[in-house]
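Here the complex is missing one protein chain, while the rest keep their positions.
For reference, chains read A and B in written order, and residue numbers begin at 1 within each chain.
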Amino acid sequence: MKNRMDFFKKGKWLFLILIALLLLPNFLKDEPYVLHVCIMVFVYLSLAQAWNLIGGYAGQISFANHAFFAIGAYTSTMLLIYLNLTPWIGLFAGIAIAMCIAYLLGSQLLHLKGHYFAVATIAFAEILKLIFLNWRGVGAAYGLSLPLKMPSFYYLMWSSKLPYYYIFLLVAIISTILIYTIDRSKVGMYFMSIKQDEDGAEHKGIDTSYYKLLAFMISAGICALVGTLYAQYILYICPRSCIDIMMSTKCILIVLFGGLGTVAGPVLGACILIPLGEYTRIKLGGGGQGWDYIIYGLLILVIILYQPKGVYNILRRYKKNVQKMFRS
Amino acid sequence: MSKKCLEVKFLTKRFGGLTALDEISLHVNEAEIVGLIGPNGSGKTTLFNCITGFLKPDNGKIFLRGINITSKSPHEIIQEGVSRSFQITRVFPELTVMKNMLISICHKNESRIKSIYKKSNRDEIKKASELLEFVGISELSDEPGGELSYGQQKLLTLASSLMQDPSVVLLDEPTAGVNPTLINKIMDRIMEANEEFDTTFFIIEHNMDIIMSISTRMYALATGKIIVEGDPGKVRSNPKVLEAYLGGE
Partner (left out) sequence: MDLVYLIQAIINGILIGGVYALIAVGLSLIWGVMEIVNFAHGDYLMAAAFFSYIFWLYMGLDPLISLPLVAIIFLFIGFGTQKFVMKRLMDSPTLITIAATFALSLLIRYSFFVVFKPDYKAIRDPLLQGSLHISSISIPIAKMVTLLVVLVTVILLFSFLKYTKKGKAIRATAQDREVAKSLGVNVEQIFLITWGLGIACVGIAGTMLSTFYYVFPLMGITFVLIAFASVTLGGFGSVHGAVFGGLVIGLIQQLGGAFVSPALKDVFVFIVFILVLMFKPMGFFGKY
């Protein structure tokens, strides 16, 4: 009973927020840039939840998220260009391929601890990038331009940003619900135990290799899904923009900032950091991409030096203190 | 004739030039409490590590209720029914005491797909609560494991090791660093678990009085070899044991 009451209380707020998000685009019809920022928030929210799963819950520090994102984007785009296949099917193909590669990669690398695994995933992503840069079949450095077919639901392509807004919002919601489910399930508990004490978890009879691989594969799948949809949005993919380690880095920073291993952490992180990044990029002009990374770097140092548990936990403590105040 | 629960045959483990375990053969019968003593460095913890699969022995075999577990992976061995505690307590610091218990269920026939969305069921929670009550830390159920005192962690370790109805419980110095009142409580719980649930225990201990009082049988280990075996009285008075302790490290 206690759980149900909580859910209704929380559910009320979530419901209101959802309504707000659904109605928001109506007010932003003349602000395509703001819509774009919202879309980027949803994109990074989903990617961050994916990283949250492998890094925040299972404790494996992967820098390969952007590689799986690219695999998704390239798979569906190639199928679209060469076989005229609808991206609705293409996205499943992308997810499947990404998960297969995650399986192969994970089986070989997940036994590595901490830094070694992180560095190995960086190497993998760089190898992928170099291969794509030189592979004429995927357009090499020139990349691939998607054939323009808008407006078309079948080809998942529109001229307006509105449909994309809703699609990415849906993906963000699905990713978050997935993490929420896992957070409360047995598997979530197993992931957390692996993160806290891997040998200890093994000593409880938990097949740590399997669960790490599971987290890695699900994470890869989510990234690939986002990749496919992103390609449909941006209409042009190339190794330099799609296989950028800054994407993985941003995901990690978002989760760290918001709260590792929590459901709300990545949500808070994405909602704060992405708009902040965009804002600094415009306001502090000229330097182009530079300023938002400087801000990110500073924020991360501040967070890890003063409150490594992230913003979510700052808010939780604040709420607890406020409740205490009201009780006394 | 008692059935053998755990059986080790000619187990050998070498580290470079050092032979940590030299053709060790021993067994633990069902519902027994067997003690393992020996000076530091005699190989006791190494033996436990081999039994649980964390170290691969160079020679020899290990059987659990007739099943050869020698080359199985650690999680498989635990799933077969071996519970193990550590000298320095090991709890999941950020999981609650209840979750520390729930994670200790037997994972052998668990549905991996369903676990992705299913929470622990009512029976598991009930059993966990009963065991927490058995060791007397029920009130700490929602506390993070890392915030328990050392003694409380020892009790949690004992409780969680019983969670999967284990075939055998390996305890590595369960009373190390614990105050005397708690020592008695832990020993008391071990004996009660043995009487009430027929749990089989294999215990490494340094505290001679403690281990003598609860074991039905004992082994003494020194420099990787078993030097004495038998009932506590016989082992205690054996001159070789005294020599090993005084002459050793």
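By our rule, contacts are C-beta pairs under 8 Å (C-beta built on N, C-alpha and C of every residue); 3 or more make two chains touch, one makes a residue touch a chain.
This is a predicted model, so every value here is computed, not measured.
In terms of the touch definition stated at the top, the absent chain reaches A within the entire complex.
Among the residues A:L22, A:L130 or A:L148, only A:L130 touches the chain that is left out of the figure.
The omitted chain makes contact with just one of the residues A:P32, A:G114 or A:P147: A:G114.
Although one chain is hidden here, its contacts on subunit A can still be listed: residues 55, 59, 61, 108-109, 112, 114-116, 118-120, 122-124, 126-127, 130-131, 133-134, 245, 249, 252-253, 256, 260, 286-287, 289-291, 293-294, 296-298, 300-301, 304-305, 308.
The rule is short, and it goes like this: only the chains that are shown with their structure count from here on.
One finds 42 Å separating the Cα centroids of subunit A and subunit B. Only residues 52, 54, 73-75, 78-79, 84, 90-95, 99, 102-104, 106-108, 110, 112, 115-120, 160, 164 of subunit B touch subunit A when the two sit together in their complex. Residues 181-182, 184-187, 189-190, 192-193, 196-197, 199-208, 210, 214 of subunit A are the ones that touch subunit B when the two sit in their complex.
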